[in-house]
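Sharing a structure below in structure tokens format, with a few things to ask.
The complex appears here without one of its protein chains, the remainder shown in place.
On to subunit A.
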Amino acid sequence: MTTTTTDSAATKAETATEAKQPTGFKGLWGAGRPARAAVGFAAAAVVLFAVAPLALSDFRLGLLAKYLCTAMVAVGICLAWGRGGLLTLGQGVFFGLGGYAMAMHLKIADAGPGNLPDFMQLYGTATELPWWWRPFGNPVFALAATVLLPMAVAAILGSFIFRRRVKGAYFAILSQALAAAFSIWLIGQQATTGGTNGLTDIQGFFGYDLDDPVNQRMVYFIIAAVLLLLIASARQLIHSRYGELLVAVRDSEERVRFLGYNPANVKLVAYVVAAGMAGLAGALFVPVVGIISPALIGIVPSIELVIGAAVGGRASLVGAVLGAVGVAWAKTALSEEFPAAWTYFQGLLFVVALAFLPGGLASLAGIIRRRRANQALGGEVA
């Protein structure tokens, strides 16, 4: 659906050849095949802004908007995990922080000045807005918080974790525990966070009525634009000097340290940027679905966010984005008809994609190309 930039450097071999190319031309799309990237990007823009809105019904377009939000998270996962080797199973936390920041503002705005959000009146426990809700009444603060709050949390946590060289499995498990703790904490704070239900029934979006299909369409366009922006900046980052360093840290952290860089900082940047992207995705998810709840951000959804990137190709931006959209679409299509079958399919997808195709679908092209080349050589080169 989103034929975006043509960065398909999924394998290390390709990354290496790319690095050898002269990097004199640093245009809008950075080094490496800028023309192809620009064409792919333009095609994606046409599909997202012209084809999809014309071809899809309002309902389907809403679903697509939802998938594009998961794709935004996948862009961050591609950076942190695919490029940096940081398997973060807690992206749901940052998605949730962004989502709750946005939802809190929209709830306050819905309630009107001086009134409490509906669920607080229902429980009758709070007579006035809790102090930490108050700043979110300000739209500028709330908007900034959707991105800066997740980034700040990631920065604090990441600097603790990476400086002490907690990595690999330790990091994955810690990030997963974070997702569990965050959702449990939200559920526990019934009176101020809506508990298990979360923040529901969001009506307006900065003064626009969300029931109006025209406004829903606008939200879709905002999401599509933000996604393209994120992909472009991620691509720029990947092809920068920093991007090379990130891959170097993934492949041999010690060597990078001996060269005089601090791998902790390199990893921290990827983690924080990925968190910001997830936060933005969460914030834009809220007006589409009208709800944010612990069920959307715990362990299971956090891993589901990773699966798309894994199936599509963790190290390739296009792969990760298409994988995220594809898997989210498959989930809707399959779970509407056969809810049980979806779980089996999802499990199988994980097993097949990671056990037998670690580079994801994006690496298929490269594998086929290499096999053809080998056959052309008479199959002598293994």
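As a convention for this text, contacts are C-beta pairs under 8 Å (C-beta built on N, C-alpha and C of every residue); 3 or more make two chains touch, one makes a residue touch a chain; residues count from 1.
We take it that contacts and distances are computed from a predicted model.
K.L.:
Between "NAD(P) transhydrogenase subunit beta", "Sodium/solute symporter", "Urea ABC transporter permease subunit UrtB" or "Quinol oxidase subunit 2", choose the name on the UniProt record of the chain that's been left out.
P.N.:
"Urea ABC transporter permease subunit UrtB"
K.L.:
Just name the one of A:Val47, A:Ala111, A:Leu148 or A:Leu174 that touches the chain not displayed here.
P.N.:
Touches the omitted chain: A:Leu174.
K.L.:
Over the whole complex, note the residues of subunit A touching the chain we left out.
P.N.:
85, 87, 89, 157, 160-161, 164-170, 172-174, 176-178, 180-182, 184-185, 187-189, 254, 299-300, 303, 306-307, 310, 340, 343-344, 346-351, 354-355, 358
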